[in-house]
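Taking it in order: structure first as structure tokens, then the write-up.
The chains shown are only part of the set, and none of them has been moved.
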């Protein structure tokens, strides 16, 4: 390595002090003139190249939440009071007490843009990143989920992107030994060129294992461990190189990051063993902004300083500059703070797991983040200025011009199926649309069995995993989001996303406890998008308060748009619930003939943004279904009691496609037909998407007790018929065999994507 | 494979681009070291396809296979390929 | 006396915990074995569990085969120690030449995770003695490289010697030669199985409990054939 040359060319703190006029490529690094000036003011001089690199990544939208932070505060400000929250917003992931000395942590995060550029690696590294967030809390990652949205199913680009994304999630998650317990798959033209790839990870720990990202204790060592640092994800830094050295010096930089799930698996086991041995004072994952982020956040959280020798960082590419090392987003790395006396034991455990580990610096009492490069000082900043004092913008927001017209164009003029035969055709059309077709083509690529704790996974409403074998303690998780509802009304749409995820968790018999969210939106510089964003955040925060479930963490993804066209506002909401005994969890399929079928909740004519309007008529307009949070809460309480008392055999929530689709799904999954009669307008009962509804199969003999429970809980219950028979028979309207339903449902995704 | 007629065999080598992280090659290199092949300083692992075509081995056959490689056999974002006659 | 069943953890092993649980449920005593150590701790049988040892880089099982513990396991297996390789374990046994043939990419070229029905074709091995010949069981298949291949002469020999232990029924999910789901060595003490019996030991977390008898089999004293 040409040490002298590298050191000679580097921009030092001393040099910066005496060359205030040197032009710096702040704009190419994504900083505004105002932000650049602010950096100069904070430092009292111009930044060095390395400092500029740090601020540019730490103050990016992605890391600083500069457009969203002012609004995200509502999640904390309006959060319902709860004793269950051991760590909340602001940590790598929120931590929730679930009893028996266990706590769980979970978070959802986006990897949208990288997954469009290179679907396989983009999605794979998305899983890797969120798993490290969970690991950084001291938890063992125990399950993953994925919420996916693509352009039209038949579009050539979807054929490129979808199989790659699913393959990447499968590759990375399976190789880590994390069961995939659920997720989402949606198609809409608005996601062409902007697929949404949101990955969720769930972790579990004993209370005492909780770790925080903090660098306390002067003299403690800073250890970087995991993969080597390479020139990944440093597009911006090459600007610095060419500005400093007149170009031509920097080697070709990769356009994508490649994940190494094997290293991540070793990193997980290694971290858990280090944590169990009590060898870590602080722990942080390296994600976006890499070493810049890890060092400045660790030091800022502790209010300490840190001295880092950048030339100690093991490199995959020796031509990397100091700024590039600071910005590199190389995967599968963690940073720990370790007492000097523990370093050798720490290293021994890393060696046993074949995880490279290097001491790169020390905690200091200076309150400064000081970075050196071959003996020269290249960074000297107050870490909190990078980590916590980024710009905060109140961006202008305006209700979009076409919003009233959109809301005025309701679905009431759409032609409705009138006869039994037409109702039957409508059901088949919905079931055989890519939007509602069987997801097995995707979910069969995911291992849901590994670890032996998965009680429910796809196609059930919620994923359920056991935490504790003796007691049966476990958790349920579901994610939901409906871009069409949010496009029509982002405030209500975000609440409906929460309501649906909450309902899915309740359908398993679990008690909903906490919320994570991934807010996928267009450009915050577009006032219409900003309006959608603020409406959604406000709606979600309000609904969380009403339902009594706090937001514990999440992620914002802006700039999901092609040119001027933004995606539908798409907040994806994950709800976590707890089950005292997973042996009482409810599946979503009908397996026992003779069970009574009961519809819970009440149905109104609600077709705005519905699957029927979208799939049959290609129509989007009007208003989404009414949000009924009190009814959701009552429903969840009834379900929880009924599951505990063993009154139910199955429960399936009603959402896209209404009762008709729910019936078909529950019948197909369990291999049983059903006979039902509809007390009212068949079309409305079958296809409306009113919320706060669920379909349940009552355990034979428990009908009376269940009816009493519903009555006491204020939940309307309508007996529709019974489970059993060769197909779905709707009295007086139509019947359709399971075979015909299965064929319509199951061949769709294989035919599209098995090429 | 084919009944009569001319058969041409074209080789397509697909390798990870040099600037792209290759954890697989690194793992193989580490395994070499452990097995006592200490002189191995690096390994990159790629794919090799032998494509059999009906018809003569002319420029148009090569061009077609190049098209095929770009579309199916290699991932243009992370891999590079070479096409040649066997 | 409870049988002690060693379960080897390689870097990247994933189903070692599940295998241990299955052994316990079957009445045995699981003994963790570490890839980097020598010696088999005097166990009565060994399971090589599923997972992605060494990331499945190069070829599945190719790097794990050279782990220090294999230097003791290979001769012990040849001398009659009951060894069950599940999924990645099966791949390792093939790479170590304790079993013939190899496992290659699924014919559909995608990872498959699903419940499969398997017919027990040989109930005389150390691990399948708890089944009836011809019995059909539901297990979990989850693999990307599960297609069994071998030279035609090898396949003929496996068939004629009764060394095909299990075959897929009701469809061949991955393009395995002769629908092979599992095979054994000549002595019947070494068995490789692509589907996972350890994920079929409890209806709560799997398709049922059909897989449990594999572990009860290994837990019994090895049977001379």
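Letters A, B and C mark the chains as written, and numbering starts fresh at 1 in each.
What we mean here is this: contacts are C-beta pairs under 8 Å (C-beta built on N, C-alpha and C of every residue); 3 or more make two chains touch, one makes a residue touch a chain.
What you see is a predicted model, and the numbers here were worked out from it, not measured in a lab.
This structure file defines a complex whose chain copy numbers, by label, are A x1, B x2, C x1.
Simple rule for what comes next: only the chains that are shown with their structure count from here on.
One simple way to say how far apart two chains are is to compare their mean CA positions; for chain B and chain C this gives 33 Å.
Separation between the centroids of chain A and chain B, computed from CA atoms only, is 37 Å. Of all residues in chain A, those that touch two or more other chains are 260, 262-263.
Residue positions of chain B touching 2 or more other chains, listed in rising order: 23, 27. By the touch rule above, chain C contacts chain A in their complex via residues 11-12, 14-15, 17-18, 21, 36, 50-52, 54-57, 108, 110-114, 140, 142, 144, 196, 198-199, 202, 204-206.
For chain B in complex with chain C, the residues that touch the partner chain are 23-24, 27-28, 31, 34-35, 45.
Residues 17-23, 27, 75, 77-78 of chain B touch chain A in their complex.
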